[in-house]
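One protein chain is absent from this view; the other protein chains keep their places.
We call the chains A and B, going by the order they appear; numbering starts again at 1 in every chain.
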Amino acid sequence: MNLLSRLKLRGGVHPVGRKELSAEAPICALPLPERLFISLQQHIGAPASATVSVGDKVLKGQLIAGSQGMISAPVHAATSGRVVAVGDYPAPHPSGLPVPTITIEADGDDRWLDFDPPADPMALSPEEIATRVGAAGIVGLGGAAFPSAVKLNLSRKSGVTTLIMNGGECEPYLTCDDRLMRDHPGAVIAGILLIQRAVAAPQVLVGIEDNKPEAIAAMRAAAAGTGVQIVPVPSMYPMGSEKQLIQALTGKEIPAGGRAADIGVLVHNVGTAYAVHEALAFGRPLVRRIVTVSGGAVTVPRNLEVLIGTPAQALFDFCGGYKDVPARLVMGGPMMGQEMTNPNVPVIKGTSGVLALTNQEIGRPSPAPCIRCSTCVRACPVGLLPLEMAAHIRIGDLGAAVDLGLKDCIACGSCSYVCPAHIPLVHYFNYAKGDLSAKERAKLKQEATKKLAEARNERMDRIARDRAEAARLRAVKKAAQEAAKKAAAEAKSQATEVAA
Amino acid sequence: MTTLTHSPHAHAPISIGRVMATVMAALVPTTLYGFWLYGWPAILLWSVAMASALLGEAFILRIQGRAVRPALLDGSGALTAWLLALSLPPFAPWWIAVVGALFAVVIAKQVFGGLGQNVFNPAMAARVMLLISFPVEMTLWAAPTPLTAAQAPGFMDALAITFGGGHWDAMASASLLGHVKTEFTRGVDLTHSFTGQFALADAAWGSRTGSLGETAALLILAGGIFLIARRIVTWHAPVAMLLGVAIPALIGHAVNPARFLDVWPHLLSGGVMLGAFFIATDPVTSPNTGAGQFVFGFGCGLLTWVIRSFGGYPEGVAFAVLLMNAAAPVIDRYVKPRIYGRTRKGAALPVKGG
Partner (left out) sequence: MIAAIASLTTLGLMLGLGLGVAARKLKVEGNPLVAELESMLPGSQCGQCGYPGCTGAAQALADGNAPVTLCPPGGRDLVVQLAAKMGVEADLSGVKDTVPSIAEVREELCIGCTRCFKVCPTDAILGASKHIHSVFREACTACGKCVDACPTEAILMLPVPVTLQTWYWQRPVMGAAA
């Protein structure tokens, strides 16, 4: 961590961490719930397609839905039991819309499928590692849930000089990565080395915020002699954002509209590394993850190892329920997490935490007029002008917001967090982004339907032309026939006359 | 759907009311000093300005059909009146404060659309309006007569001064900048007119003729540093404004000491200190970015020096601020932060090695 790169970092905020609520609680496993609701859309990309049907018996780790298309990930049964439903169930998504979901009734044995793990995962070829990571259904566990194998393959092809492992965990409350690095540093390092092998990166940096000294020490001890460098980074939100972490560690920026691979960098979450190790050393697909259960309303905040598909309510119940009326339930961190209107939505692969926040923690002030104090400008880690963008969006001028850099916004929420007028800035930006892409879709559809309409008109014209042509031919033919008939008749009459 | 709340689900412990309250807290030392220095007339004038601003704002909000309470409670109207009062001559009659405060909140603020919508700093707009409309009342200064001093006007005297229209002739005095300008127009150059007029220590402590709250340079500085430390404002505009005055003053004085005042009288007289820390930092009417605020502040300082040195008025802070207010949108247009992953011009950074 050199001073120069620190100076290049901009903006950011220092929200109250509240990590002390759960940071000292070691990871413990949540008891097996009765039913698991395993969503088929837990990742960015096409939803997985079910390969089991109602009534099927499944074992833990068994494939229940295969990946579809280039960017997708398979889904596995998180426990042994019986498939009781294949259908729609509310998604852990702000809209609360249903997604295809496989419901498994646990049989209580929690029996794994028999796996045949390789004797030495490090002996596998890079391609084979990526294939196995893909088959294990591993996605980015930091929250974005991008299929990891796709990233590995892309990066291997484009060449990576630096592999960055994200142990930033800058969101307040969340301690799942912190605990993982403290409790299982060996497995995390082993996973990191596998990822390194898969992309042939000469340099590996693990960025950990300096508010986690225990995790830094544990990871340093585990990484000794492996060439993996543990680098403490300043505690600042959004340090755990890919762009900011890359900038802090390498001083480089991802070009606008580009990917980390464009500057020879690959970023993975430390949780993903743990999952990679599980998948390659033991053959276990991704069916469980560490979830922080915290917030002022939770009786005993903890870090739980949770099976994918467990309803969020089960996590709160295991932590002693609520000691205070929760004003808002949140899935993810408080800065970028989504409000849960339904506490029965299931944990998915990208769920890093479930929070029950009190009224005092969220604060519910009503928005006031913007006083142009530009605190948001100073807080923006990307260098945008949130106040100007929101003002344009408010009057419906989305184009001007795009010109100001709306598409570069990472929706980190720093601006909304610091705004003294409590203007929901990032809400404006997400609305505008959504509206623009809806317009884009509508435009594409219009272009397509226009082509269809033109094709149809052409066809109709052609048919009309053909008909006219056919009618004309018929008429000509008829005329010819009639002429012939007439001629014949005349000839006949002449003949008769002659005969007469 | 309407109950669904977008992230973030936490908020920094700050609000507009708190911002305004912090600024007012930073103004307390210099205000109290002004009260002490000029006694009851100053206290009355300040109170009249505050009351008329709040009443005027409440009235205008009501006839607009908008909620009165939240808009009054955010403290922006009170702060405007406060700043205006600090820039008035302490013995000015009551109607100066009323007309000024009403102009500030009604014409300069609410007519533009209320908080956050005004182009010009309301306090400075009102001050300029008063200066142009009532030049006599606005340039009638009183020599400091601390509350504790024997010759200080008592409460009843103060009522007469503020509300009675009676002049406190014995106290009439000239501000330093006014004196210099007057002498200069009579053809007396600085080497003669300025002797013994300026004492650095007095100027720093504020024990001299001037506006109600503009004289105590050190107390204003302390308030400004407090605001910067609390991250309510940034250093850019204040430092740039002081530099904007100091640099041309240094050069001018070096070139022609008989024509141009020295740096310290410039910095410590009139409204420069108050303007730098409390007016140029007004969020609504200044640019968005640190660099923009620097340009803005420097412009305010430079124009102040130009008006003081070449203009018809002895003091130029209010005019300078209004001129730069008008330029703020232009500054915002050209001074923008560089976006991550883009060049200054907005193009995407080149992809290395491909």
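What we mean here is this: contacts are C-beta pairs under 8 Å (C-beta built on N, C-alpha and C of every residue); 3 or more make two chains touch, one makes a residue touch a chain.
In this text, all values refer to a predicted model and were calculated from it rather than measured experimentally.
Undergrad: One chain isn't shown here. Among A:Arg10, A:Arg35, A:His93 or A:Arg259, which residue touches it?
TA: Spelled out, the listed residue whose C-beta touches the missing chain is A:His93.
Undergrad: One chain isn't shown here. Among B:Ala10, B:Ala71 or B:Ala320, which residue touches it?
TA: The single option touching the absent chain is B:Ala71.
Undergrad: From the listed residues A:Lys57, A:Lys157, A:Arg456 or A:Lys477, report the one that touches the chain absent from this view.
TA: Here the residue in touch with the unshown chain is A:Arg456.
Undergrad: Write down which of A:Val54, A:Met122 or A:Ala442 is the residue touching the left-out chain.
TA: A:Ala442
Undergrad: In the full complex, which bits of chain A touch the chain not displayed? Write them out.
TA: 41, 91, 93-95, 97, 99, 366-370, 394, 423-424, 427-428, 430-431, 433-435, 437-439, 441-442, 445-446, 448-450, 452-457
Definition applied: only the chains that are shown with their structure count from here on.
Undergrad: Centroid from C-alpha atoms only, then distance chain A to chain B, rounded to Å. What do you get?
TA: 51
Undergrad: Can you name the residues of chain B that touch chain A in the complex?
TA: Against chain A, chain B makes touches at 3-16, 18-19, 70, 74, 76, 114-117, 234, 283-284, 286-290, 332, 336-342, 346, 348-354.
Undergrad: Given the complex with chain B, which residues does chain A contribute to the contact?
TA: Per the touch definition, chain A meets chain B at residues 10, 13, 15-16, 94, 158, 172, 243, 247, 253-258, 262-264, 328, 330, 332, 334-339, 341, 355, 357, 361-363, 365-366, 368-374, 377-378, 380-385, 387-388, 405, 408, 413, 416-418, 420-422, 424, 426-427, 430.
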